[in-house]
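The complex appears here minus one protein chain, its other protein chains still in place.
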Amino acid sequence: MKQHASYWVAIVHRISGIALAVFLPFHFWTLGNALQLDAFLAWSRQPLVVFGEWLIVVALAAHLGAGLRVLALELLPWRDWQKSLAAAAAAATFTVGLAFALAL
Amino acid sequence: MTRRGEAVLWIAQRASAAVLALCVLVHLVTIVYAMRGGLSGAEILARTRGNAAWLAFYSVFVVAVSVHAPIGLRAVLREWAGWRGRSRDVLLGLFAFFLLAIGLRAAWAVFG
Partner (left out) sequence: MSSTLHVRVWRGPQPGAFQRFDVPRAPSQTILDVVTYIQRVLDPTLAYRFACRVGMCGSCAMTVNGVPRWTCRTHVDKVAQAGELEIAPLRNLPPIRDLVVDMREFFDKWTRAEGRFKGATTKQSDFARVAPDSEKRRDADAGIECIGCGVCYSACDVVAWNSDYLGPAALNRAWTLVQDERDAARVERLQAVAGDAGCHACHTHVSCTERCPKNISPTASIAGLKRAVLKAALEGEL
């Protein structure tokens, strides 16, 4: 069944949220072992890990963009531009993903 | 949970989201900056060690995450795993404290 844009933004919001919730304990744990930061950074240069990091950053950007959309829909008085928020969220995510990829 | 309790959770979720929007923006900019600068572990830690501002920032970040993530998962567990009731809320409360503990530990580790 073909779905509309807002549905996909909401699903991406949920999936990225779950991914981040799973990732964060690992992130906090490795940071907490800051004394071994250089060893960790060396490990993190492996291509698969780099790709994983990029995915997490994209997930974070997607979750933020979609979340700002939710805040706008719920808290601001309704106008016609509310419909464009899905596109705005997607554009913001793409921008951040690109920026991070270019920084690699 | 009471209707009022659920309304409070909704409010906490949106409030923490607003805080996180700012924290995440700062964090993303910081990380991209550190990566472009090719900063080593020692160089990163040199900037965060003893820096009360970074400690304060990351502590606020961690608290907001510890509120936001469990409340977000609460709806997912109910709607996609069919899990309702007290046991779900107890587990998520434990998850919140767990995130808070290891998160503040991490913030302290890069500060101390």
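Chains: A and B, in written order; residue numbering restarts at 1 for each.
The criterion applied here is as follows: contacts are C-beta pairs under 8 Å (C-beta built on N, C-alpha and C of every residue); 3 or more make two chains touch, one makes a residue touch a chain.
Everything quoted here is computed from the prediction, not taken from an experiment.
> Taking the entire complex into account, which one of A:19, A:55, A:73 or A:92 touches the absent chain?
The missing chain is touched by A:73.
> Tell me where the left-out chain touches subunit A, residue by residue.
On the side of subunit A, residues 1-4, 6-7, 10, 14, 69-70, 73-75, 78, 82 touch the unshown chain.
> For subunit B, enumerate the residues touching the unshown chain of the complex.
For subunit B, the residues touching the absent chain are 1-4, 6-11, 75, 78-80.
Heads up, the rule we're going with is that only the chains that are shown with their structure count from here on.
> How many angstrom between the C-alpha centroids of subunit B and subunit A?
14
> Considering the complex alone, what residue numbers of subunit B touch subunit A?
Going through subunit B, the ones touching subunit A are 14, 17-18, 20-21, 24-25, 28, 31-32, 35-36, 40-42, 44-45, 62, 65, 69, 72-73, 76, 98-99, 102-103, 105-106, 109-110.
> Using the touch definition up top, name the residues of subunit A that touch subunit B in the complex.
14, 17-18, 20-21, 24-25, 27-29, 31-35, 37-38, 40-41, 57, 60-61, 64, 67-68, 70-71, 74-75, 96, 99-100, 103-104
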